[in-house]
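Comments concern the structure below.
A single protein chain has been removed from this complex, and every other one stays in its place.
Per-chain numbering from 1; labels A, B and C assigned in written order.
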Amino acid sequence: MLIFELSQPGRLNTALAPEWVEPEDIPAALRRCSAIALPEVSELDVVRHYTRLSQRNFSIDTHFYPLGSCTMKYNPRAAGALAMLPQFLARHPRAPERTGQGFLRCLYELQEILKAVTGMAGVSLAPMAGAQGEFAGVAMIRAYHEARGDGERTEIIVPDAAHGTNPATASMCGYTVREVPTTRDGDVDLDALAAAVGPKTAGLMLTNPSTLGVFERRILDIQRLVHEAGGLLYYDGANLNAILGRVRPGDMGFDVVHVNLHKTFATPHGGGGPGAGPVGVSEKLLPFLPVPIVTEEGGGLRLLTERDRPQTIGRLSAHLGNAGVLLRAYVYARMLGAEGMRRVSAFAALNANYLMVRLRQAGFELAYPSRRAGHEFVVTLKRLKQETGVSAMDFAKRLLDYGFHAPTTYFPLLVPECLLIEPSETESKQTLDAFVEAMVQVAREAREDPERVKTAPHTLPVKRLDETRAARVLDLRWK
Amino acid sequence: MLIFELSQPGRLNTALAPEWVEPEDIPAALRRCSAIALPEVSELDVVRHYTRLSQRNFSIDTHFYPLGSCTMKYNPRAAGALAMLPQFLARHPRAPERTGQGFLRCLYELQEILKAVTGMAGVSLAPMAGAQGEFAGVAMIRAYHEARGDGERTEIIVPDAAHGTNPATASMCGYTVREVPTTRDGDVDLDALAAAVGPKTAGLMLTNPSTLGVFERRILDIQRLVHEAGGLLYYDGANLNAILGRVRPGDMGFDVVHVNLHKTFATPHGGGGPGAGPVGVSEKLLPFLPVPIVTEEGGGLRLLTERDRPQTIGRLSAHLGNAGVLLRAYVYARMLGAEGMRRVSAFAALNANYLMVRLRQAGFELAYPSRRAGHEFVVTLKRLKQETGVSAMDFAKRLLDYGFHAPTTYFPLLVPECLLIEPSETESKQTLDAFVEAMVQVAREAREDPERVKTAPHTLPVKRLDETRAARVLDLRWK
Amino acid sequence: MPFIPHTERDVVEMLKVIGVDSVDALFDEIPSHLKLGALADLPPALGEAQMTRLMLERAESDGRYLNFCGAGAYEHFIPAAVWQLVTRGEIYSAYTPYQAEASQGTLQLLYEYQSMMCALTAMEVSNASLYDGASALGEAVLMAVRLHRGGYRVLMPRSVHPAYRTVARTLTRPQGIELVEVPFEQRSGRTDLQALEAIDTADCAALVVPQPNYFGVLEDADALCRFAKSRGLLVIALVNPIALALLKPPGEWDGGGADIAVGDGQPLGLPLSGGGPYFGFMTCRQALVRQLPGRLVGATVDRDGRRGFALTLQAREQHIRRSKATSNICTNQGLAVAAATVYMALLGPEGLRRVAARCHANARQLERLLAAVPGVERLFDGPVFHEMAFRVAAPTTDVLRALEAQGILGGVELAPDYPELGHGLLICTTETKEEDDLKRLAEHLERILGKRIKLPPCAMKT
Partner (left out) sequence: MPFIPHTERDVVEMLKVIGVDSVDALFDEIPSHLKLGALADLPPALGEAQMTRLMLERAESDGRYLNFCGAGAYEHFIPAAVWQLVTRGEIYSAYTPYQAEASQGTLQLLYEYQSMMCALTAMEVSNASLYDGASALGEAVLMAVRLHRGGYRVLMPRSVHPAYRTVARTLTRPQGIELVEVPFEQRSGRTDLQALEAIDTADCAALVVPQPNYFGVLEDADALCRFAKSRGLLVIALVNPIALALLKPPGEWDGGGADIAVGDGQPLGLPLSGGGPYFGFMTCRQALVRQLPGRLVGATVDRDGRRGFALTLQAREQHIRRSKATSNICTNQGLAVAAATVYMALLGPEGLRRVAARCHANARQLERLLAAVPGVERLFDGPVFHEMAFRVAAPTTDVLRALEAQGILGGVELAPDYPELGHGLLICTTETKEEDDLKRLAEHLERILGKRIKLPPCAMKT
């Protein structure tokens, strides 16, 4: 049932609606004459509808959610509660800084914490998501070259294993994308890279550990190649959870980094956002950081703007980015402290490697069997598909019936019929063991009763949805 | 899965647990040596467990819940939010009154509102539930007679249709219970009452509209009979929702009344509590009201205690009753205002009478077909049971499968195979129509496929539970 | 209309089905001269926005204090997860689980609660809660008298919380039950065993044993329990649930353990909230279960043999047994109990132990700090748990008011209930207090009692 289908003409929650006052001075020509096709429902209708709707979701709060590359870890409830204190919620973004020193103190300290964990010289909290962080990063690379009068650099190099956002961002920033291949072991092909870099190279975007779940062992060679060609290095922080407190992008030689706070810093994914993607930079990119930036002056805090930072790439949001998300990340970071940060990567790695070994022992084929898992790893079901016709998608759907959210499917694109599995550090060994059990069951079913798997899910609010039809017969709104 | 079954020895949420400090000065003989068999689980375990557990409930927020005599109306979310403002939550009950004038102002105004809607001379918010309100009321009746030196009154008269709490309360207050029968039309049998009252009569407890859903038409005759015999009249406010703002217990001649705030004033039922059961009294019982009572003196508010009220029946709780529930009721009452209160009874009656007529038209047999419904009414399935073997309980269980909470079954005890149906004013016509449809469907199934109904429910987290076994093989805790 | 969904068309259609002209006609069985025209004296309706503003203003006018009051209501830290979980609509807006199959959430939660309370008290059976600690004590007295079949007097130490004694008296007096006060030792604050032994217990049914008692003082529970058993009395333990993480639980007291254990569950995740809602817990020996008041949840199986939960032994209750019921109670404090269950699950045995130990360490630390303050002395010697009685060298009302002006609630006055103790203050330090908080209290007390500087003229809140 859609909320629109509950609508009754004339139903109104008067406790929420002020008395009507005729706005006489608005000229008729500017007035709306048409009805607004919003639902007319009671407060109880709304509460009941969305409560029941919510129950039709899998979520971290209800299910193990090993969605690779998404770092679905527990979102501490305290972070949400403390970011939503009435005074913080009531704070207007244009209120003078002196009326929000408590609020700004949190953001300032978050900036400092992010500098410390990334090893960068400066951080801006402005970007509202990882992809916007990437945009800011590449735009800074562009601004850097332009500021040096270096106008010939038109290419951004991206490994073929990269997230789609990397090439998309490079394009959005006006660059041509040049892909470099990956070796059998999951590393960047250094020879290909050496051949690719040159005077046109503006920079390289790299995720490390990569989307294949493995740490780029020759990172220093890569760094040298790119820097010697005059390019800059961009660190995509999507997988920072794997190395938090162990090794820092700054120490690896990266010039720019973005951090996905909704991954590594446990802010809620909220069904797809809001996230936050602060960027950190090395000394030479400091002037270009997006504004606003929180700074301390004479014991007080204020926001640096375009006026203070004439070389900034500019502003990414009308106000202060996703401030409420930043507060949540701040609470989480302070509750972890220095040791807690290192524990994140330790247990993310422990869980991923344990699960990887357990699954290998159970007969699953790993895409990179010779490697350690970072915080995630890739299983390929190519053989199973050949033998039974059960695809990675079928397998994933059947896992849902067992009460587990599916891993990421068909990404990274390099590996056929793959599952990218990321357990995160907040899940227990007992949960991982139960997941292995379910994986084994589904594999058994694939051999014994493949139809059951191919037609899964069977126990969810809907059966397998026709996604092709969704794209072919576009139905994007209620009519 | 029980939370205990998730436990792993040594698991600890360190963010919630302070560092251990050895309490050296507590003598060994007083110390606990045994382990505490509480679960050892992670914060995520807890969140996931109780989130999923909650989904195994029907509730107003998810289902129509026409549980007769329970007034399952919508619990406004604003009331909860405003009662839980940080300052209210942090208020210590022994903090001086001058530090809680805002808090006390809410309670004082609630007292005044309850006086206005019950028509009584004084109100105490002390009782923590309807049954405690009853206790307070009958204890005041006892105190009144005792104060007059009238020691011979040993009986409380209760109609046979009464809630079980009435006779139980009378017993708890040391009285003998005398039942009077009900006429075919659902009124108190006046002749029987006249025969029952006398010098032993301490009082009469009456619900009006009664538990049969009908208004006691000869209430003034009843009142005269009891008062002339020297007894007092107790109004059980369980069904106040039916007459809110229409007719007041005080005007009907009652001496004591309790109000179930978790019914008429929409505070949440919370799976069985906490509720609140303020009592109101006529002039002559004022000295006996339970303490504390909020009073206004010189513009400030303070609590009257035993010292101010030497004749009080005393205290019912260590502090201020269920203060947080009182705040919720206050918010609700202020949001209704005078007109809103009258609308409550208007639409409660409209919904009940509409549903009653629709069900009668659909072939259901009413227990009191000649009467208006107050805010609820009784259907009897006696004939269906005879014809199909399907009992009221079976019928109720099958309704669950249709996504409706069942009405109250087997109460009132007078009516065989009965369903007591109370829709409440916050449900829409569309919901009532859907419920009629489900009732009709189940009745049809009872005739066409009785086994399906007798073995219901089929779609809930568990199938029909063996309640006999629960009482026979007592298993009251995890071992 | 606030909270009412009916459109005008709905109303017209519904009236037509019913066959009346107006809603007022539905009230035609009410004698017309009784009918109200309108409700006088009620304020007009407020929208949610105005109501929110009003409540915010009132809350802010009340402010927040550094709080050292205890005396039966304790400021413990409550993890954010607790109330976020229990205010979920499916728990918040459900009712008593009469239809067990549609209420497995509530029922399992209560079963887990019962299991946890048994674990904490080391008793065999727990009910699903009563209203609060004080009324639970009253119900325990009634239960003990029912069980004893003869005695109508119950021994009630004067060191039991004064309000609890009043409530117990209110609830038991109509049945002719007498509460016999047992004095405490002036030096230790403990129940006076010698005085106790001198009491004629012929008509007595039970002895109440508070642990810790109202003064925070630890009683010799073993000795009191042995005494009671030697006289054929039932033992009603009155305990603090957080303290039980450190102290010997009633089920293990010498002499076979307490028969009934009660207390207030507020410290287990419930906010102070001006006095409620809290909940009373009650556990007992298995053999006594049929005299236990209140709801009980039991495990059972469904048609397929799967485990499920249901209300059980309802034959004890008012809706079945009416005037013969064990009590008139028909609700529990479901939501409060849900919070306590989540709290206990989050803290676990070790977490609870640490909270208790930190509370106690703070009490010890405050004792050390106050030992150095002229004009403050402990009222009693001997071990305590997280609250402590002090005598101060000035009227307590004045001292508290001066502290309040500094944003501090300095504790609870003893004089109204215990005039014999002079200027007594009961000061409570839970785990929420930090070293600086304790120092702040000590410094202000020293200043106030020393009158070294003038009190500031106006109140200031934190």
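The criterion applied here is as follows: contacts are C-beta pairs under 8 Å (C-beta built on N, C-alpha and C of every residue); 3 or more make two chains touch, one makes a residue touch a chain.
Because the structure is predicted, anything quoted here is derived from the model rather than measured.
In the full complex, the chain left out of view touches A, B, C. When the whole complex is considered, the residue among C:T87, C:S129, C:N240 or C:Q318 that touches the unshown chain is C:T87.
Although one chain is not drawn, the whole complex shows that of B:L2, B:A15 or B:L286 it is B:A15 that touches it.
Set against the missing chain, the residues A:I313, A:V390, A:C418 or A:V453 yield one that touches it, A:I313. The missing chain, though absent from the display, is touched by one residue of A:A121, A:A346 or A:A438; that residue is A:A346.
Against the chain not shown here, chain B presents residues 8-11, 13-18, 41-45, 47, 51, 76-78, 80-82, 86. Looking at chain C, the residues touching the absent chain are 48-50, 52-53, 60, 64, 77, 79-80, 84, 87-88, 431-432, 462.
The criterion applied here is as follows: only the chains that are shown with their structure count from here on.
Chain centres here are Cα means. That of chain A falls 48 Å from that of chain B. Each chain gets a centre from the mean of its Cα atoms; for chain B and chain C, those two points are 21 Å apart.
Rounded to a whole number, the gap between the C-alpha centres of chain A and chain C is 46 angstrom. Each of residues 11, 43, 45, 47, 51, 55, 60-63, 74, 76, 78, 85-86, 335, 426-428 in chain B touches at least two other chains. Residue positions of chain C touching 2 or more other chains, listed in rising order: 1-5, 10, 45, 47-48, 56, 79, 81, 89-90.
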